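Our next item is chain A:
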Amino acid sequence: MDQVIRFRSAVALAGRFPVLAGVDLDVARGDVMLLRGANGAGKTSLLRACAGLVRVVAGEASVLGHDLIQDQRAVRRQVGLVGHQTGLYQEMSPLDNLRFALRAARLGPDRAEPALSTLGITGRLLEAAVADLSAGQRRRVALSVLVARDPEIWLLDEPHAGLDAEHRDLLDGLVLAAAARGRTVVMASHEADRAASLARTIVTIAGGAVESVTAPAPPPGAAGADDRPRTAGEVVPVVA
Partner candidate 1 sequence: MSYVAGGWAAAGVLVAVYTWRTLRRGRVLVRSLPPGEKTWR
Partner candidate 2 sequence: MWRDALLVGGKDLRIEIRGRVATMQVAPYAMLVLLLFGFAFDQDHNLLTQAAPGLFWVAVLLSSLLAVQRSFAIEATDGTRDGLRLSGLDPAGIFLGKVAAVVIELVALEVLLGVGVVVLFGTRLHDPALLVVSALVASVGLAAAGTVYGMIASGVRGRETLLPLLVLPVVAPVLLAATQCWMAALGSSTTDGWRWLSLLVAFGVIYLALGVVSFSTLVEET
């Protein structure tokens, strides 16, 4: 299977704090991977390391064949990250933001409008300042940048947060369609049931390292599963 992300004992720092303390991770092309873990476990840092934003200082790390330790910049054109922050210029309109991002990525600015309308940003919203949009709308604009760029790897950090039910379904559809096109999706989410139903692989992170890698659970229903004894590597059903 074609491997797009490979981490071995990867360590990354935020200031002097080791946000990643020895991560081992393999992601295959076309995978939809869910990262789980408590707040501060290192999910966001792992996503940012994949995007070449957090420097890996020890161990091995390569994404799409680029060695992140040698050069963390080369990979950036081929990945897209939607994080807690939208990365949008508040004073500019969604359309201008998208056109800027597309031009920067050497893509045609005419992709902007279709991508925005995919996520329901149309009409008056196209020209309004991003600062005047609601949080959910801003998030949709940020996602439309990803849709317009359609990078090799989609890195999503809490993608469902702040979206209404309709747009959550829309997002799920986009993720599955991307995976079907051969894109790889890695997302961190606390929306366990929703994300787990999308995911083909579930990775649990704790203390800045990968704790377990499992296939997704059968549909939830085995409530109270927490009480039964567990063995290593066993699938932990996720309780909604």
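A word on the picks: all candidates are chains of the complex that A comes from, given by their letters.
Here is the rule we go by: a residue touches a chain if its C-beta (ideal position, glycine included) is under 8 Å from a C-beta of that chain, and two chains touch if they have at least 3 such contacts; residues count from 1.
In this text the structure is predicted, and so the values were computed from the model without any measurement.
For chain A, the touching partner in this complex, chosen from 1 or 2, is 2.
Touching candidate 2 in their complex are the following residues of chain A: 48, 51-53, 72-73, 76-77, 79-81, 83-92, 96, 100-101, 103-106, 129.
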